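Showing just some of the chains, left in place.
We just call them A, B and C in the order they show up, numbering each chain from 1.
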Amino acid sequence: MKMLWALLKRDLVLSWRQGGGVGTAFGFFLTVIVLLPLGIGPDAGVLQRIAPGGLWIALLLSVLLSADQIYSTDYEDGSLELMTFGAVPLEVVSAIKSLAHWLTSGLPLAIAAPLLGFLLNLDTSLVFPLMGAMVLGSVGLSFLAGLGAAVTVGLRRGGLLVSLLVLPLYVPVLIFGISAGGAGTAGPDITAASFAILFAITLVILVVAPFGSGAALRAYMR
Amino acid sequence: MELSGHKLSCERGGRLVFSDLDFSIKAGEMLVLRGPNGAGKTSLLRVIAGLNEVSDGELRFDGGQDDEPIARYAQFIAHQDAFKPALTVEENLQFWSDFFGGGDVQLALEAFSLERLASFSAALLSAGQKRRLALGRLAMIDRPVWLLDEPTVGLDAASVKQLQTLMNRHLENHGIIIATTHIDLGIKGAKVFDFATMQTSGQMNGEDAG
Amino acid sequence: MARIEKFANPTRFLRLQEKVQPWLAAITALLFAVGLYYALAKAPADYQQGETVRIMFIHVPAAWGATMVYAFMALSSAIAVIFRHPLADLSAKAAAPIGAVFTFLALVTGALWGKPMWGTYWVWDARLTSFFVLFLLYLGYIAVWQAIDDYHRAAKIAAIVALVGAVNVPIIKFSVEWWNSLHQPSIMSSSGSSVHSSILIPLLIMVAAYSFLFLTLHLLAIRSELRKRKIHQLQLAQAQKV
């Protein structure tokens, strides 16, 4: 337990000290929110209509962008190799690291995003359902981002490749996340069902991603 | 406790680095790996640590539990130092101490006279100070097998002495050391495995074998 | 130049700052007391906007202040780059959080005002958009200082960021102005007399109050920054000696 806590603490401290962690993820998120109306035009009706989708996409990109940092420095400075000497299997290491990533970028953004929805004229009745769906969905996003980061850790231009690999995996989270957030014309039944499915998807990711990551990391160390 | 390899070979990137390599080392012994650049010294250490696969032959370790890899009994000092520039010297050591199940950070600091640098960020250290920080792990974490890849690189004379003391103590405590080097490590009674001849020769007297 | 040099010498600065600090704080408090009294109690409610017009006395000075502080920050950075003056970096660094808070304040009060006035908290109108981008520029600038440990390096990088941002501010303003517009036209340029003095005077007092608030906080921030660096250096020296 102490080992896991040490690992989590280290990642949290590092993300705090290096480039502000939460702060910059937040900044990026804000900026995507600014670009959307600039690109699409200021018409309040159109904006309101695309607000939930826009927020989800911004969340997704923010989480994704910070992903390739999950393992890269640990890989380059030999920390990952050294970790194979410890009692904690790499699968658990990667679960903890994804958790740290969620705590420093997924979770804060998932909470902030709906609140910032007013910038896109988000319907106020949607704020809390959206927040619930995003908090749940962002767990999956962070773990998938971790998987993508692990799969590309040994490649120098990992950043974009991560996107390419992970974005298709994000599609189900996005689709059910949006309908779980109560957007669109769906009734409460569909919303609840979507929420349940989102939950199931998240669980699957929580199981699959650490194993995939662990295996990928091990493969790169050979 | 005994660590031995029998007809080991290692392939990296599709090329055979070495083959038919035999070595054996017992508790309290040290094996020095020597040979020209690219001979496979680092590769051998990585094979023993389980970081590279054994492509042929057998690697045996008596003294641990059967199902656990050698890595669980070993410490590895590689060329990369595995430290975070954003953390202080002490925080860095504390992390590895916690991760490996405990160990006194103070011991690591004292072993290489790093006490006064404890609160410095690791980014500010000079090359040799970084190396000392990495070697500090040896003093702090208690494991029987030490795998050292050119441990003296960048160390000043005083630190080399401290390292020698540490290694001698480890051998007295029935530890095992395998180290690669191009210069003399100054440990009396160490066996030398030479990659030029692929033979373990008796003892080295602390003279530079060039 | 030589005069400024003397004046801005750190120890001299600290002594001076210590002397003027209580006075500045007192003037700030007084101006806010008077200004808020007039603004909230004395000034007439608008026949169109009702009581909500009082938000103006917080909003407008904050918005002006935010722009002015950015200009000040960019100027300090330019001085730092050109003359390498030791206090200029500090001055820019100390100004940023204050400017960011002013910006934030103007954004929040504006948004709150927008609900009764426009029926929505936010619209993507020219001024609002460019102001929002200004907020992002502040955040970026602050993030740079936060992200870099080494002081001199951080100062240089931050100066580049501030100066490039300064080039960008008019371009943004100009570009979004083209893009569309909804916000209130300028009080000052449209006509000095169109605004009644019962509003204009408290507004000006509030502007003065914000200015002194900035001055007070800015000098204080420079002071604590100087102290922090001193402590840092002492720690390093200590570590070196032992």
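One rule holds in what follows: a residue touches a chain if its C-beta (ideal position, glycine included) is under 8 Å from a C-beta of that chain, and two chains touch if they have at least 3 such contacts.
The model shown is predicted, which means the values in this text are computed figures rather than measured ones.
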What are the per-chain copy numbers for the complete complex, stated as a formula using the labels displayed? A x2, B x2, C x1
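Note that in this section only the chains that are shown with their structure count from here on.
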Closest chain to the protein's overall Cα mean, using per-chain Cα means, please. A
Between A-B and A-C, which chain pair is linked by the larger number of C-beta contacts? A-B
Using Cα averages as centroids, what's the distance between chain B and chain C in whole Å? 56
Interchain centroid distance [CA atoms averaged], chain A/chain B, Å: 39
Could you grab the centroid distance between chain A and chain C? Build each centroid from C-alpha atoms only and quote it in angstrom. 34
Listing for chain C: what residues touch at least two other chains? none
Touching two or more other chains, which residues of chain B qualify? none
Of chain C, residues touching chain A in the complex: 111, 120-125, 129, 132-133, 136, 139-140, 143, 146-147, 176, 179-180
Chain C touches which residues of chain A in the complex? 18-20, 23-24, 27, 30-31, 34, 37-38, 42, 44, 47, 118-119, 121
Chain B-facing residues of chain A, complex: 2-3, 5-7, 10, 13-14, 17-18, 73, 76-79, 81-88, 221-222
